[in-house]
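All protein chains of the complex are present and in place, except for one that has been dropped.
Labels A and B are assigned to the chains in the order they are written; within every chain, residues are numbered from 1.
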Amino acid sequence: MSSRPLDTSPAISDEARYTTCYMCACRCGIKVHLRNGELRFIEGNRDHPTNKGVLCAKGAAGIMHHHSPARLTKPLLRVGERGSGAFREIEWDEALSIATEWLDRIRNDDPRKLAFFTGRDQSQAMTGWWATQFGTPNYAAHGGFCSVNMAAGGIYTIGGSFWEFGEPDWEHARYFLMFGVAEDHDSNPIKGGLATLKANGAKFVSVNPVRTGYSAIADEWLGVTPGTDGLFVMALIHELLRAGKVDLDYLVRYTNASWLVVDNPGAADNGLFVRDGDGTPLCWDREAGATAKASSVDARPALTGRYDLGDGRHAVPAFQLLAERYLDPQYAPDAVAERTGIPAETIRRIAAEVADAAFSEAVELDVPWTDWAGRKHDKMVGRPVTMLAMRGISAHANGFHTCRALHILQTLLGSIDVPGGFRYRPPFPRPAPPGPKPAGKPDQVVPGKPMGGPPLGFTTGPEDLLVEADGTPRRIDKAFSWEAPVSAHGLMHLVITNAWKGDPYPIDTLFMYMANMAWNSAMNTSETIRMLTDKDPETGEYKIPRIIYSDAFWSETVPYADLVFPDTTYLERWDCISLLDRPISGAEGPADAIRQPIVKPSRDVRPFQDVLLDLGARLGLPGLVKDDGSPRYPGGYPDYLVNHERKPGVGSLAGWRGNGDEHGRGAPNPGQLDAYVANKCFWQDELPADQLYYKHANRGYLDYAKRMGFIDDAAPIVIQLYSEPLQKFRLAAEGHGVVQPPEQHRERVRTYFDPLPIWYPPFEDDANDEARYPLHAVTQRPMHMYHSWGSQNAWLRQILGSNRLYVPATLAAENGLADDDWVYLTSRNGRIRCQIRVMQGVNGRTVWTWNAIGKRAGAWNLDDDAPEATKGFLLNHLIDELLPERGSGYRYANADPVTGQAAWYDLRVSIEKAPVQEEGAEPQFPSLARAGHPVPEEMAYVGGGKVRS
Amino acid sequence: MHPAPSIIVFTALSGAGYGLLFLLGLGSAGGVLPESPAFGGVAVGLALVMVSAGLVSSTFHLGHPERAWRALSQWRSSWLSREGVAALLTYIPAVALGLLWVLGARGGWTILAGLGTAAGAVVTVFCTSMIYGSLKPVAEWHQPWVPPVYLGFALMTGALWLMLVLALFGQPIGGLGLLATIAILLAWGLKFGSWRHPVAEGRPTPETATGLGAFGTVRMLEPPHTQSNYLLNEMAFRVGRKHAERLRKIAVMVGLGASLILALGAVASGGAGATVAAAGAVVAGMTGVLIERWLFFAEARHTVALYYGEPAAA
Partner (left out) sequence: MTSLPASTPPKQLGLVIDLDTCVGCQACVVACKEWNTGGYPAPLSDQDPYGADARGAWLNRVHGFEAGEGADGMTVHFPKSCLHCADAACVTVCPTGASYKRDEDGIVLVEEDKCIGCGLCAWACPYGARELDGVSKVMKKCTLCIDRIYNENLPEDERQPACVNTCPAHARHFGDLADPESQVSKLVAERGGFDLMPEMGYRPTNKYLPPRPRSGGTGCGGTVPALEDADPAGGFLGWVDRMLSR
């Protein structure tokens, strides 16, 4: 019998409002249901281009994020020692006055003494601009410790990248190679994409030392040895070249394969492109038997050979150099099999499968299109092999070159921005690399004045570096110096170390935003904590004199700040996901989005962007005040979003400009935010079918992109197989040009600035005795936790309250280890204790754990005996931010030598069973005193009361 | 399964109570028990106290004891409901029996009440056993030995208690001593049978629980949550094999060995000696049963544990 009292149509809520999720940086559209003003239910926005209605675990747990008892409630001024957690609550006005006083002094003295570093935020377009107005070059966002070598590797090669600037063509791909991805920023789109591949019967190969998550559902899992993907990729290139499985037409049309490279050993132009008087690169026209503009439509360029330039010099097409390099037997499958841990037979088979999918299963879309030169094509032909790579590549010191090798592999197959291949997400592609250059040269940094350009950018040669005449770095993080010439995102992971050392110079104020730098985003956490609290024995002053920090929660970093700006949560503020920053565009067209306040803060907190605008106005920063000195954006961030223009007609948001009918460019529209809200908080421009592919060479798209302000010039974007900027740095190291590296860096620059990708062992391999530290140790992101901030979430922490070290079964057997054992894990930098779980699906020389689950006692307002603190652990304690001394006594950053990307996954360790009774995670730190909010012993969340039948 | 004290006490105590009621019912119907109202009152009263205490104890296990009355409604399908109904119904003849006994009534009504009480006791204990015996997910329970074991231990502990009451009233133990001896041997014999029963056969494994057996041996990699939960607290209790074996030995030594010797001692001795020995036999017998019951839960493995990292039956 079942006629029971049950209302199957209860009201869902009183009201549903749209905004953008920020439980992670994927930025899905959400529909928030409210009941009696309380959060009842958060679901995906079905119309949103990013998530199309789905939501991940974090997104659904947003309710508990919003109700976290770790939320900060009031501005804080430190009263005890740093790290003690002793603060005095102050009013906003006092907080802002203090900050103004501190910063005003620096600005008029030496603006470089402010280091402004922001972490997980989504407002880099604004924070970077603020730093420029302040006048300091010492600004960076989290990209430097995250994936800058992936971003730079892509941008310098294809003018776009994996990461957030490109995506696989899930719909048409027949073969998908995924390298080192556990979650990525495209959290939901990737999952949907994998489902599409599966539904279409395409093959999915995951190259990853660990078989979990995405790798678990791959048709084939290749348990590569960490840090060796470059070799594997180069072996695939070797095989494809050997068999002639490359798309020559594509190479001729869309890449610099035919560009002539000067072959003039020892000379200042050696390895540079042959250019004509206008600077246009030349190719060799086989028909004419002479050079021709490489961009010429009529030339029939050679890809091979060596040609006499008639001026005493010779030149070879770039492709010739490329082919010579990778056909070399050192890249044959047999030569790399042992090192990569992937059998030669498998490498050969994968190469054959890739070739088969690309060339036997080519997709043809009946969509006519016109290329940049006006040539009409009646079809869009695609090579349905697509790839994706992330931190498994980028968190290694050889990641930049590996990433370039990957893009070269894609390009050889002809699968960049074609059906079934990799697709750009507008505003990409951009020229490889695009402007602008980083500002911060002596003449650009003037006390009391804005800087002559943005602090971050793309260097194309030694003259773009931010170095003093003697070659020492001009930035506190040594970005754009000889240590990391192409560090396009800065080196966030070095700011604390360098500021503490006063190397290259001491700073006054470290201003951080949304980065848990005293814990999980620090390398060498214990040492970092010491540096933050270390004092100059003579003056008794902290070595880093002032620290201002904005966080929304009682994180591990808050107690180390002198002044704390408490932020709102993502459901309480306006925010902007701008095309000027890291947009949410898909390949179908550019898109941006906003957040609108859904609920009012119950605490005395303010959106950080408002605070920054207020602070800027108080400081009188030029862009932030009107001529009469009054604040330029008195309405705070929403005012700025609508009215700030970066270039005429280009602002934070691209949609509904002008009178509300202009998109991309147009005058500020006072009704813009309303238009966004009415459109469920996002804007997307759908490209017509003939612009969906070949964007880098598509007349229609290039014109559109120029009109929208994505690119300055509608010229085609030529894929840079051979990278001339790298060669320029190398030539400097070889003694050419005015800006040359100091002697100690010469060899390093010469080695790592190869214009064609190379592979070298991760530096930790050299720094360590293989016998002593035989194992690799890496981390992965759990799909349901975002870095450190998920653990305050009452729901999510039940799923993963503490992490284990996963140990390969074979290794466990050798070492007599079993599930639940406690072990010591030792690196050259330290020792931790953690608990293991034995696993089959992991590379036999690798151990791994979930990232950022280990917490410091007292942080996040969790009980001191929370499992996050008693059992959870971080690998960060084992990772040194510097490499051991080299011959010269200098210690380089533990980073990629090209981009400065932090090499988290180069870590080498040894494992040993802990004696019985030695249990619990080590190291432990004194408790952080908790946030002081009452914490319920029991919770039964309903969200605004029940609607009962 | 989690050996919840409330349930262990409930089954052991109410088992003994119903065993005692059974013997009192049959004994009075057969006219083999002392007619003294005092004896009858004390004996029946004691039995009713035990079953009532057991029932009350079992409600401690409930989330909503105030709604316990609802548990009587589903006697058509639920053994727990049937048990409740049987237990309540048994009060009628049992209370009648006690009253009649105390009032000194003899004959028809008493015989009827006695037989009714005995039948009610058997049915109730059987229902209790079937609550467990009907649960397929617990192979140790879902086997034919469980009802006889429950009935056997009820009879055994009932007999020991009756012996004690008789001794207290200075009555000869005689035939009951023999019955108690047989009951002890029978109950433990049945228990040995149930311990020997092959529970591993056809039992689900991690492979069948997940359906992934075709791909090889199945092992848990990640539990769905890192702390405990209701299911684990209730159903994934694990007792070490060595520990269980030791407890089995103790249960047998105390519940079978000691109680048997003491029961025989009670038969052999008279007077105060008999009382002391009978009391000892009760303590030993009940202790044995409590340990046996603890093991009955602790050793029972629910299929849900297969999802939480328990390997297939050893």
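Assorted remarks:
What we mean here is this: a residue touches a chain if its C-beta (ideal position, glycine included) is under 8 Å from a C-beta of that chain, and two chains touch if they have at least 3 such contacts.
Values in this document were obtained by computation on a predicted structure and should not be read as measured data.
Counted over the whole complex, the shown chains touched by the missing one are A, B. Across B:L231, B:L247 or B:L264, the residue that sits in touch with the chain not pictured is B:L231.
The residue touching the chain not shown here, chosen from B:P3, B:G45, B:G189 or B:P204, is B:P204. The residue from A:V446, A:A689, A:A818 or A:V942 that touches the chain not shown here is A:V942.
In the complete complex, the residue from A:G29, A:P137, A:G213 or A:P559 that touches the missing chain is A:G213. The chain that is not drawn here is touched, among residues A:F41, A:W92 or A:Y890, by A:F41. Chain B residues in contact with the hidden partner, per the touch definition given at the top, are 1, 61-65, 67-68, 70-74, 76-81, 84, 131, 134-138, 202, 204, 206, 208-225, 227-231, 234-235, 302-304, 307-308. Touching the omitted chain from chain A are residues 1-2, 4-12, 35, 40-44, 46, 51, 53-61, 63, 69, 174-175, 187-188, 191-192, 194-195, 198-199, 201-203, 211-221, 223, 239-245, 248, 252, 286, 300, 302-305, 319-320, 323, 327, 348-349, 351-353, 355-357, 361, 783-784, 792, 794-799, 801, 809-810, 839-841, 861-863, 865-867, 870, 935-944, 946-949.
The rule is short, and it goes like this: only the chains that are shown with their structure count from here on.
With centres defined as mean CA coordinates, chain B is found 65 Å away from chain A.
The touching residues of chain B, when paired with chain A in their complex, are 219, 221, 224-227.
Here chain A touches chain B in the complex through residues 212, 798-802, 837, 839-840, 867, going by the rule given at the top.
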